Each structure stands twice: as C-alpha cells, then as structure tokens.
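What you see is the complex with one protein chain gone and the rest in place.
First chain written, first letter: the chains are A and B, and each begins at residue 1.
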Amino acid sequence: MQFYIQNALGGLAYGSLLFLIASGLTLIFGLMRIINLAQTSFYLLGAYIGLSLVTHGWNFWLASLAGGIVTMALGLAVYSAFLHRYHADPLTSLLLTLGLTLILDDGILALWGGDPHSISPPAIFAGSLTFGTLVFPVYWLVVIGISFAIAAILFLTLQRTMLGVMIRAAVDDEEMTRGLGVDVNRAFYIVFAAGALIAGLGGLLGGPITSAYPGLDGELTPLAFAVVIVGGMGSLGGALAGSLIIGLVNAFGKALFPELSYFTIFVPVALIMAFRPQGLFGRKL
Amino acid sequence: MNDAQSACLELRGISKRFGSLGVLDDVTLTVRRGERRGIIGPNGAGKSTLFNIIAGELPASAGSVHLLGRDVSRLPAHRRARAGLARTFQTTTLFPRLTVVENLVLALQAHSPERFHLLAPRSRYRARDEEAVALLDRVGLAGCAEVLVDALGYGEKRQIEILLALAQKPQLLLLDEPTAGLAPADASLVTEMLKRERGGTTMVLIEHDMGVVFDVVENLTVLHHGRVVADGPLETIRGDAKVQEIYLGGNL
Partner (left out) sequence: MSARRRWIVTIVAGAALALLLPHLGVPTFFVSLLTQTWIIAIAAMSLDLLIGFVGLVNFSQAALFGVGAYAVAIGATRFHITGFAGGLVCGMIAAVVTAALFGLVALRAEGPGFIIITIALNQIVWGLAYQWVSVSGGDNGITGITRPPLGPFDLSSNTAYYYVCLAAFALTLAILMTVVRSPYGLVLKGVRDTPRRMRALGYNVWLYRYSALLLSSVFAGTAGVLFAWYNQFVGPVDLSLDQSTQFLIVTILGGIGTIYGQLFGALVVIFLSNELSSITQRWMLVLGVIYFAIVLYAPGGLVVLVPRLWDRLRGKRVAVVPAEHP
C-alpha cells in the first residue's frame, strides 16, 4: 500500500510539472500549428536563471517568477522576429524551434557549465511528511498545488474572458474567427508568451524534483509530447489529464519495470496516437 | 440487357450525417452507361458530399454505391478509381511542383505495373511521355508540356484538371463544377472538351452554369436539402414547376 501511495504522489508531482510544459505545447500547437520543440528548453533556461538568482540571495518564488519572465521575453523575441511568419507551415516552424533548441542548449552550457545542479526548495517546505511508515517530501504537495493553481488560472482565462473566447474560437476555426474581425495574431503572441512564461517559471519550481543539467530538456521533450498525444492536441483539459497520467505511468513504470519503463510509457502513447489521434480527451479531428 | 447490367452508377438510399447535421437523405439514383447526367441544386444541397461518397472519400451513413453492377460501398477511393471511376475537383487539385507532362503521366501510369518500377529512370519510358503530349495536343496545350503546373494560368489548370481524369480512361467520370471561376472564353473551351467526350464516357456533372449544363448533359437530377426532388430528361425538368420554384427561380 505504502509503495502505491508513495509512487502515486511522486507521479502526480512529476506529472504536474509536465503540465507546466505541456500546457504551452498543446495551446501553441492547437492555436498556431507550431510544434514548439524548444518548450522544454524554456523550462531548463528558467531553471538556470532562477537558480542563479537564488544563489545571489533572491527569494525562491521571486526568482522563479523572474526566470519565467526572462524566458517569456526571449520567447516573444524569437516569435516576433521569426516564428510568427510560419504559423501555417508546421514543418518550417518545427525546424526553426529545433534550431532554437540547439542554440539555447549550447548557450546554457556556455553560461552555466556542464555540471548538474541540485536545487533545494524554500526552507519551510524542505521537510518531509510522515504518516505511519509513509514518508514523502512536503514540496511534492506544493508543486501539485501550484500547478493546479496555474491550471485553474488558465482554465478561467479560457472560459471566462474575452481573450479566452477568442482563443477557443481560433483553435476551432481560425479563418472564421479572422473573418469575424478578431485580432487572431494578438492571441498568437499572447499564447506563445504564456507558454514560455509558464514553462520558464516551472523550471525553478520543478528544480527540487528534476534538478537542472544540460540535456534535461531533451529528456523532458518526449514526455511532454506524450502528454500532448494522450490528452489531445490543442486541449488544455487533456493536457492536465495527460500530464497526471504520464506522471503516474512514469513513476510506476520505473518502480515496477525498471528495464522497460520507457516501453511502458511510449508504447501506449504510440498506440493512442495511431488509433485515437485526437487523444483520449480531445474531440474528433 | 437488364437494368443491373446497363447501370453504370447506382446509388441506393444514400444518407450522410455529420454529427446532428443531415446532409444527404435517402438519395437513390441510377445513371445508365453512356448517359450524361447533370446534378444541380442550390449551395448546400449536398452535391459535393454526394460526389465524395461516390468516389469513396467519405463513408455514407447509410445506403450503398454500385459501380458497373458491383457494390463498391466498402472500397477505398483508389480501389474505386481502379474499378473505372475518375473525378475532377471543384478546387483545382493537381501537382503544382511537377510539369504538365508529369501530371498526366501520373494519371496514365496509374494502372500500369510501371508505377512500381524504381530502378530505371523515367527517361526509359519515352512512350508514356509521348502519350501525354498526344493528349495535350488534342486540347492545344502541347506547348505547355514541360511547364510546371504552378506556372499555368487558371484556365489552363482547369483544362488539365479534366484532362487528368480523361487520361484515366474511366467508365464513369464525375465532374465537380468544371467551369467554376472561369472566364466565359475559358469556360467554353472546357465545354468543348466535354462535348468531344460525349458518346463514350458516362458522365455525372455538378455545375452551376446552366449554359454548360444544357450544352453537355441530357438528364438532370435536382438536389435540395440533401434530397432528390426531381429526376429526368432535361426538357421535363425544365418544365417541372417544383424545380422552378425552389431552384431556378421560375425564369427558365
């Protein structure tokens, strides 16, 4: 029993981190057909920036917000300089985000070196909770809480604001929405910026769980894509459900079948993609 | 010959729904061999959907499609093409980055084993290219043989669109608004092309331009809200009061 609860909590914590990456991935793809391979590099960049600020004495939360904002600025710069022209061209935009990944990865390596950095959570959350024989870090719950709060903000924005209505309409039918006089391009900028912000902000927040090291982004990318496949491309609710599912499958797969844990994630993912391309929660394409 | 043998295309009770939206409702019609049939109806009547169902691009929600007496309802589009069906598209659907000859060769070699030949360059297949040029010559386009389709004018593209379907030597030819968007001079070129094919190929034509319809077809089916409201020889339909009311606005 303890084994299951332990892994379930760890999986949910990891999954809620994946949501911070995958929410941007799925919205950016759903809205502008850009497969943003650099989304996990944004996460890693946010982690390193946040880490540097923390070592300079910044407050953990402020540092993580700052990491998000710097990442967002970078994302916006790249989007407005290059990417915005290719939103209808999935191949070119993919190739460009791939190039961006190469540049970011090497830039990170140049600035912060190749050593892995472990990141400690803020002191008040550094402890562990103990229930009988069950022991787990408090910070897991914090990460789950923050991710759900961010998810709630995203949902409310999509459901309750004018901007959200515009975005949802443009995901459904861009041409029609443009025809109605909606400034869809503005929605593109906002969604790309939000995606980069949340991923960048997630970097330091997730740091105590994932650490920060060159190549982390490359490890997270397939998982983030798995989330988007499971949840359905363009669906925020799907991304949340998919994140938690992938987080749990990842945790239990690693615990139960250590030699085959990638198999246990990606075989179902490939099958879902093949037989239910709209994902488990997406509408039929 | 009995009915089943002489029928080129037979639709039995075709219905199509997209979610809660019914697009076609119990469409039944028979096109004889050698017949030239027009399908008319206001926008949204379900004409293009019907074509997509006949050609196998969309599954019908109910009903069956019979081609030359054979039930093809379960065959994918390419198998129906191999069974003798060819179609053109309302929006030009060619290979823009290939030359005109290459476009035609794709149609001409579609049923030949050479489509799988991969270890000899196409320059060994001169006869195919000549066949394509001969087809072009028939419509006076031999001069564009080596031009990329992308570089052609719209009128020429529409002609190639039809020529590709003719190159398939079909038993049944579906033409989806062949003159859509054409200037009158180009439209009459297309009409001439179609008239030249009369007698041989069975044709089903969707068209908004009544001039073209009356020039090319002999029988008409009128679709309205996904149902067949009238079906018969041109002259009968012309006089049909119901048709005049819903579609032709009474001024025929």
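We take it that contacts are C-beta pairs under 8 Å (C-beta built on N, C-alpha and C of every residue); 3 or more make two chains touch, one makes a residue touch a chain.
Only a predicted model underlies this, so the values are computations on that prediction, with no experimental measurement involved.
Touch with the chain that is not drawn comes from one residue among A:Leu98, A:Leu134, A:Ala255 or A:Leu280, which is A:Leu98. Against the chain not shown here, chain A presents residues 29, 33, 35, 82, 90-92, 94-96, 98-100, 102-103, 105-107, 109-110, 218, 221-222, 225-226, 228-229, 233, 258-263, 265-267, 269-271, 273-275, 277.
For chain B, the residues touching the chain absent from view are 55-57, 76-79, 81-82, 86-87, 89, 93-98, 102, 105-107, 109-111, 114-123, 125, 128, 164-165, 168.
Everything that follows uses one rule, which is that only the chains that are shown with their structure count from here on.
Taking each chain's centre as the average of its CA atoms, chain A and chain B sit 49 Å apart.
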